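One protein chain is absent from this view; the other protein chains keep their places.
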């Protein structure tokens, strides 16, 4: 499509949009700025990529509201749009060129559905899907092949369960959720009581609840508790290989990156971001809007808005200082030994 | 049921049990102490939760042998039982109210079972289960849908294999084991020999052995070795997303929390506890009863009974000291610089 058509389609979604009307290339696809070729659209966001305006061979760019970058693009003959959130507009632009695969409404004859299950309208149930007794499935749901749904689970409208994932008994999955391949929702929490004769298994009679709009990444595991609920709040997104222990309560609009692990009973507020491989200990509480950088080990409560790093976690500000000094420990140690000798000889 | 009936049913299982006979509420369910409502039973264990006796709305509590807490409960009109292990009795109480889902004995017509496989009595084999040649399955085994069992594996009596897990060739799984959804037992160890032409694959001719009473969490992976065995001892419990490398030997009654990873040839004694995200390097040995806290990185042998923390691991005692000082490094560094200047000017 013409660049001008693209601008016309994106304008209604943008907070504010400026553009150069004099260049109007044909745009046939979307690419990353360092790989873009002629007739593709790309975007620039952040200082790290700003220098790419001078190098990219994209025919069109989504730029921040930065006159300097816009002038550079103009001088290089690159059509541009300016917006406060280039990455967001890039995501919107992808939707104009890409239609994700979605299976047709159908129930495969090789799906095994208990007669007591309640199945909504316009659903897709792939081959090898197994639905146990008492399950309720909403409208417009897509369940890919070889997914297993244990008894009494409920799946909300428009939710997608990708291939080979498993939904355990009594799980409640909301509307518009996506459970990616291999994820396991609502399996037994790790509940063993130590006794003189070894571990005594505590039955996990609770359930796991995912509110509307939750996404769970591939091969992630969200356990259910002995009593009560494990709950993940509305629109919270989890990446791959994340572990959520029994009784955790996660708020809304959080993002947990790959390989994050929460022990039991962790409470997380809204809009919290945990980067990759973060671990959180039993019963820790994390306030709204807190951020933990990669590999952080959280053992204590974190206040709302705090940014933490390190294991055990400290404020990110302190962590950066300490990390810089850390490298100088050998030098400090030499001085320390010299001082000790001096002290000794006084 | 009446509280007095509950006490009567739990008494035979308890080491010692005291109670107040004057209060006898109807108990209809079990809840966590901070969420409990009228007519539910809950429990208190540990200092952290002791203050909940004054706040909970539970009608009955399992309490430790603590006169003060018992008096508090009494004064608030809460029926109570006293026992040295409240959490254990809570687990026993759950069993009186909750019957975990267990599928009926049956072999689904959509299970694919090789004619050479030996299948015990009273088994459940769900739809989509695939049993390869030479497999032996004991009595009272439950294999949920879409589990795949490779050739020559053996599955002991009463063992449960949850949906979508995979048991590889020659694996020996004992009696009373539980393999949770998505776990992979006995796949090829990561054996590649570096050569001038790249990696040379070492065939993994060994097998994985799980002794009786082992539980393996969701999506955990227990590899088999090139020669010999990978072995997990009796009643050892593994949480989700745990990796056990080829040739590891784990003793009895251990507990490995989520996302723990053992490299190849690690030897672990009995009753060892590894908290979440702990990593153990090749060939390291860990003695009986040792404990490693979350995210510990173990590169050397750990003695029996030791408690370790940090990466690289040190004794927990030293770790706590060092972690406290860690935060003061910027302050120390300022003083260090001042001293260096002083030394230089002498």
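Of note:
So that you can tell them apart, the chains are marked A and B in the order they are listed, and the count of residues begins at 1 in each.
Rule of thumb we're sticking to: a residue touches a chain if its C-beta (ideal position, glycine included) is under 8 Å from a C-beta of that chain, and two chains touch if they have at least 3 such contacts.
None of these values were measured; they are calculated from a predicted model.
Among A:38, A:54 or A:94, only A:94 touches the chain that is left out of the view. Annotation: of B:2, B:48, B:67 or B:328, B:328 touches the absent chain (contact as defined above). Across the entire complex, the residue among A:39, A:122 or A:181 in touch with the chain not shown is A:181. In the full complex, subunit B makes contact with the omitted chain through residues 110, 112, 128, 130, 146, 148, 150-151, 164-166, 168-169, 182, 184, 187-188, 190-193, 195, 198-205, 219, 221, 223, 225-228, 241, 243, 245, 247, 259, 261, 263, 277, 279, 281, 283, 295, 297, 299, 311-312, 314, 318, 321-322, 325-326, 328, 332, 335-336, 338-339. Panel shows subunit A; residues 30-32, 35, 48, 85, 87-88, 90-92, 94-95, 97-98, 100-101, 108, 110, 126-128, 144-146, 162-164, 180-182, 213, 217-219, 235, 237, 239-241, 252-253, 255, 257-259, 275-277, 294-295, 311, 323, 326-327, 329-330, 332-333, 336, 339-340, 343 of it touch the chain omitted from the view.
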